[in-house]
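All protein chains of the complex are present and in place, except for one that has been dropped.
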Amino acid sequence: MKTSLKILTFAWVRTQTGEPEFTIDTDAASVGKLLDDLLAHRENWASLSSRRSEIRCAIDQCLAEFDSSLKNAKEVAFFPPITGG
Amino acid sequence: MKTSLKILTFAWVRTQTGEPEFTIDTDAASVGKLLDDLLAHRENWASLSSRRSEIRCAIDQCLAEFDSSLKNAKEVAFFPPITGG
Amino acid sequence: MVDLGISVQRQDFDVLKEIKKLQGNRIDIGSLSSFIGIVRDVPLIIEHYPGMTENTLSNLRKYAIDRFKLLDARIIHRYGALEPGDQIVLVLATSNHRKPAIEAVDFMMDNLKTKAPFWKKEGESWVSQRIQDLNATKMWDQD
Partner (left out) sequence: MVDLGISVQRQDFDVLKEIKKLQGNRIDIGSLSSFIGIVRDVPLIIEHYPGMTENTLSNLRKYAIDRFKLLDARIIHRYGALEPGDQIVLVLATSNHRKPAIEAVDFMMDNLKTKAPFWKKEGESWVSQRIQDLNATKMWDQD
């Protein structure tokens, strides 16, 4: 069963995809699988494939690992390593 | 040969002796020996004998150990452990 | 829920005002430690993840207060376009004695650097994460 997820992007993930925010229906079990689907199938995301290892993610506004489950998730964000402070 | 030394006291060494500053002629080789002489012979200093282990010293404005030589010294200070900051 | 102990904002902050606010009329504060991060050499644009940023800083502040037994703490982080010399971030901690306040500021800065979702852009290039920052954060988990 597919669920609807809000996807956000920041920094060069945003500038390279040109998609700061969108909604997607997905059946990906993990956030890593979701990213693979986006890189493989979504327009403008292919160019990020070579930098996949640099991409980080958050599920519902908490930093997550790529093997984290998307069960009950509402919002997923993809972005580069954090550089604040 | 006796040399002339300026003696300064601070905090409870000052309040207990009532002598913030005085000059003394001494032939003591070390600052520890000088303190022993003061405790033994100088009026108002006897009361400090019981607290000798708590007393600290400086020679010419540098923290010193009690076995430090008084050679070429001009100014010696006695005081309790430092409590600034 | 708004946490008055943190702020994510475009506008500059007044360090003295923040110190006075933290101190208030309290007389149990013996130590106040602070860190100010400043834009160095080149202009920056700072982007962040609204919502997650506030939650992260709020949790970090509460955790630090608890871990270091602080009297209080405050975190302010700016975003948007900043010029060299501009203030970026302020972290304040108050405690009875000095070690907890100093350590807590160190801890909050280390964790903020790798956990609060901010990204810096210098000109056209996004700044890379420093490996030292990642390692510094990990050190605290071993204590």
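We just call them A, B and C in the order they show up, numbering each chain from 1.
Basically, contacts are C-beta pairs under 8 Å (C-beta built on N, C-alpha and C of every residue); 3 or more make two chains touch, one makes a residue touch a chain.
Since the structure is predicted, the reported quantities are computational estimates derived from the model, not experimental observations.
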Among the chains presented, those that the missing one touches
B, C
Per the whole complex, from C:21, C:69 or C:99 the residue touching the absent chain is C:99
Write down which of B:5, B:39, B:55 or B:77 is the residue touching the left-out chain.
B:77
For subunit C, which positions touch the chain that isn't shown here?
14-16, 19, 23, 25-41, 84-85, 96-99, 101-102, 105-106, 109, 132, 136
What residues on subunit B make contact with the chain left out of this view?
8, 10-12, 15, 58, 61-63, 77, 79-85
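Definition applied: only the chains that are shown with their structure count from here on.
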Using CA atom averages as chain centres, what separation in Å is found between subunit A and subunit C?
27
Set of subunit B residues in contact with two or more other chains:
none
Tell me, which residues of subunit C touch at least two other chains?
none
